[in-house]
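The other protein chains are all here in position, but one chain of the complex has been omitted.
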Amino acid sequence: METTGKAILLLHCPDRQGIITEVTGFITRNHGNIVYLDQYVDTIEKRLFMRLEWELAGFAIPRLEIKRAIDAEFEHRYDMYTGVYFSDEKPRMAIFVSKMSHCLYDLLARYRAGEWDVDIPCIVSNHEDLRFVAAQFGIPYHVWEVAPDKSNLAEVEQAEMKLLESERVSFIVLARYMQIIGDRMIERYPHNIINIHHSFLPAFVGAKPYHQAYERGVKIIGATSHYVTRELDAGPIIEQDVVRISHNDTPQSLVLKGRDLEKIVLSRAVSKHIERKILTYKNRTIVFG
Amino acid sequence: METTGKAILLLHCPDRQGIITEVTGFITRNHGNIVYLDQYVDTIEKRLFMRLEWELAGFAIPRLEIKRAIDAEFEHRYDMYTGVYFSDEKPRMAIFVSKMSHCLYDLLARYRAGEWDVDIPCIVSNHEDLRFVAAQFGIPYHVWEVAPDKSNLAEVEQAEMKLLESERVSFIVLARYMQIIGDRMIERYPHNIINIHHSFLPAFVGAKPYHQAYERGVKIIGATSHYVTRELDAGPIIEQDVVRISHNDTPQSLVLKGRDLEKIVLSRAVSKHIERKILTYKNRTIVFG
Amino acid sequence: METTGKAILLLHCPDRQGIITEVTGFITRNHGNIVYLDQYVDTIEKRLFMRLEWELAGFAIPRLEIKRAIDAEFEHRYDMYTGVYFSDEKPRMAIFVSKMSHCLYDLLARYRAGEWDVDIPCIVSNHEDLRFVAAQFGIPYHVWEVAPDKSNLAEVEQAEMKLLESERVSFIVLARYMQIIGDRMIERYPHNIINIHHSFLPAFVGAKPYHQAYERGVKIIGATSHYVTRELDAGPIIEQDVVRISHNDTPQSLVLKGRDLEKIVLSRAVSKHIERKILTYKNRTIVFG
Partner (left out) sequence: METTGKAILLLHCPDRQGIITEVTGFITRNHGNIVYLDQYVDTIEKRLFMRLEWELAGFAIPRLEIKRAIDAEFEHRYDMYTGVYFSDEKPRMAIFVSKMSHCLYDLLARYRAGEWDVDIPCIVSNHEDLRFVAAQFGIPYHVWEVAPDKSNLAEVEQAEMKLLESERVSFIVLARYMQIIGDRMIERYPHNIINIHHSFLPAFVGAKPYHQAYERGVKIIGATSHYVTRELDAGPIIEQDVVRISHNDTPQSLVLKGRDLEKIVLSRAVSKHIERKILTYKNRTIVFG
């Protein structure tokens, strides 16, 4: 059987002399042709972060054995955390939305244009509003409305997680989903739920950040994409960007300018996640170029 | 006696129909040639902000009577706040510094190169460290050391204010001056004390913002120049700018990148202040182009 | 008959004393409540540019007479060029595309989300490729293929112009339309054809700018939206933006990064055009805030 495609290894461990030589030597010795290597040493944490990509054709270790073989070699010796991925296994992405269409359209337009090596099996919402967008792109749209008193929240989340399981979803994108994600889902998808917050975090945490920005009279507004953790708007930041504003701007015009930021900042984070170029450590991300 | 130069009128008032026509008509009727007009209506506050500049040559009202004449005409009718300045009366700027030279050098280099229509009669510090810079540029350097227990703070401030009075200082620039300004001085120079804060406010208020930024793992850092008010780091923002960072950056490299931001953000605020292009209202600034 | 909505006046003329007073006085005298005024004096060209907006309710001059009345008052006296528009008359926008979908999706998503006060009666193309996108949004898609030897170009253009006339199109957006627009169409829609060029003009005029950028080893790439004139890529620039790149980028990754720039730069230009906030003079644009 012909093995094609590439393997991707993400790792981090306490920095010690010779690790790069050891790891690249291991791949080379097993006839893997390394086509990408990026590494970064956090000199404060004294920790090495590394991303390797090599061609599977001719590689001596069968695909399903690779992670085990690498861990057998390095896990204990270097106290190493590893993740192994394959370029021909597309991540499966679920999109959660509420009522605003701009991020959803941007994600789906990129998907349809073939920008991303990803599958989008489903869109989940707490409102019917954007069903027509899902229909335009022929993607199943699932609605679970949450009661005003949130009494059915656990039930809704259980139903959503059942869907995500059955669709073998590997990560979730909250495309301006205006509802808090429950702890069970966060635990099930650790560092696999990407949110877009419509401010330059940590400024303006919480609701109505554009109104907060207007009140404070800032001259620049921003948007932040981050992994969702239990603490609201406090997870590891993946990407941020900003745009200059002036006294001319009203809360309404900030909302419009902000939308454009949200789209680009979310999509950059999704790109990096799909390419498996993000490592997280102590609430900070390492994002390789 | 020949009157030359230009008069500058800054005003704001509740927005009502015809004010622009009235005000420009008043200047024109008195033979003032308007060379600059900028105005902005805050549609939320329903308030008009305006900046006018006209040539004094041939103007029917004597220089010293202009503010009184304008106020007599408009103050009560339109509930108008006005400020009148003259292009040939240079603002006199005091610089307060502590130990870091980068902002001070940048300000003095611009001053020496003739970028600004300003006088700098004195530099004030709480440390001896930068006396050599003042000496390089031949500007008097005054040091008042504050006791560790701050027991002499009132006394120091009194001495400083006496100096500022005798030097007829019109505004103060805190060029990384690492000490809180007392309320008496703030009241004496309302919206005439410009500070540079080394973060993108309101993120990272207070001390060591670069360390806070590092801890939070942000992907962009900023700097903010603002007028000093009684509440720490909460005065009206004049200018902000940002620079992209990455996981590669340490607190130390953030400090270096931040310095470059601080210099440019502070100097842009000082420029606008010298040109009398800033109006403040309810903790927000209107900065004309 | 009740008159509602707002009138918009765009004008430019040689700068002379009192024009602003005269024009705002004219509107006020006729009971027009001015809700927006922006003006700019080009001190080099000695020319005044102005944009006024006032409420039609209660205005003494009937809608259809306004332009004539203003011109009667000012045209000869001040050598003034004027344009009068009405907020309740939506511009009608045609989109021209070829094979790339990113700008088209972005424009249509904004249109559908109600960001713009515009009608889009038709999409025109030289290829069938994007018919499916038009179908997703229910907008008629018209294809005229140009022969490789361009022998049918005049004929195609005539057919296109007939369509544009029958659809009462007021302006055209070239959303990565990879074909040169003929002089007849340019003359029929002066400063009403907006193109997006995928470089920071005037760098990299012509074909394959991302490859040119890669070859030159620039550290920043850009995109430029401009009005189409007879000279290729040389019309008045409306908006530009840039993104930082590095040695890591290949021509392919530049193309992807560039797409995001193209979308935002084109949409900002379209916004300003729809809001009638752009004046052009001597191949430069004045874009009001």
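As written, the chains take the letters A, B and C, and residue 1 is the first residue of each chain.
Just so we're on the same page, contacts are C-beta pairs under 8 Å (C-beta built on N, C-alpha and C of every residue); 3 or more make two chains touch, one makes a residue touch a chain.
In this text the structure is predicted, and so the values were computed from the model without any measurement.
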item: Selected residue (touches chain absent from view) among C:Ala69, C:Ala113, C:Leu153 or C:Val242; value: C:Val242
item: Sole contact to the chain not displayed, among C:Trp54, C:Tyr105, C:Tyr177 or C:Phe204; value: C:Phe204
item: Absent-chain interface as seen on chain C, which is shown; value: 40, 42-44, 49, 200-204, 216-220, 222, 236-242, 246-248, 250-251, 283-287
item: Missing-partner contacts on chain B, residue numbers; value: 100-102, 105-106, 109-110, 112-113, 115, 136-137, 246, 248, 256, 259-260, 264, 267, 289
item: Touching residues on chain A - with respect to the absent chain; value: 17-18, 20-21, 24-25, 28, 33-37, 39, 41, 43, 244
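Note that in this section only the chains that are shown with their structure count from here on.
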item: Label of the chain whose CA centroid is most distant from the centroid of chain A; value: B
item: Copies chain B and chain A - interface residue numbers shared by over half, same or different; value: same
item: Whole-Å gap between the CA centroids of chain A and chain B; value: 42
item: Shared interface positions of chain C, touching two or more other chains; value: none
